[in-house]
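I'd like to ask some things about the structure below.
Selected chains from the complex are presented in situ; the others are not included.
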């Protein structure tokens, strides 16, 4: 039975063979880069139509589109990620986690930023002192209510 | 010997007593909200002058300014944070970590976003479907080089 991991590997193989970028795959789907990449890596479900466009665009079998549209089990394997590029984000959450909580709750009251009703973008911004990566996250504020 | 934890508790006590906000404390220092809050929580070092302004503004002893300017040992206690507001950011790193790596490296080559040459802002943005929290991170792109 074809799994999300199988489809991810198929896509990686097509990318290696054809030099296709995530930006091009996102364009096939007509959706954002972060969302499409995360779905191709098995961490989100694509709308059925967008999945079909990617399957067609990359030359994958039709079952791959079905799989891309299925709801994923989001499993991340290690409590502390080891890859340096990912670890830096973990470190940011560790160093700034309480700060984020203080400021979100100062601005909105007791509550959280949703990680479900959520979107994100990543850009590289040219800079004379060295280019910068800019990550923008936007999540709905969900207040705790008394009941 | 006065520790960073002691100073954090003094500041929290002043905030409770006077209803002072992090925004007001950041304004005393003339620096950004995220940076000043993180320094007051013991996770960054303030320039000596900014530290003095906060000590004066909040009515803390002068040693507190010395402590706020010292270089912190950044310790975060649990591999997986439990507070829901902080956990959501951990989850975002878990779910989108490989996506961030793919896109950063597609845009910049093999490398990472620095968590040291780094700044961040947090805003609450009004929205008809429910207000949103917007977090913007900016870090220098650091490429791996061969040697």
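For clarity, chains are labelled A and B in written order, and residue numbers in each chain start from 1.
In this text, a residue touches a chain if its C-beta (ideal position, glycine included) is under 8 Å from a C-beta of that chain, and two chains touch if they have at least 3 such contacts.
The structure presented is a predicted model; accordingly, all values stated were derived computationally and were not measured.
Of the identical chains making up the complex, 2 are displayed, while the complete assembly in this file numbers 10 copies.
Just so it is clear, only the chains that are shown with their structure count from here on.
If you lay the C-alpha trace of chain A over that of chain B, the rotation comes to 180 degrees, to the nearest 5. For the pair chain A and chain B, the distance between C-alpha centroids works out to 23 Å.
Chain contact summary for the complex, chain B toward chain A: residues 21-23, 33-34, 37-38, 41, 43-44, 74, 76, 79-81, 83-86, 88-108, 111-115, 117-118, 120, 122-125, 127, 129-142.
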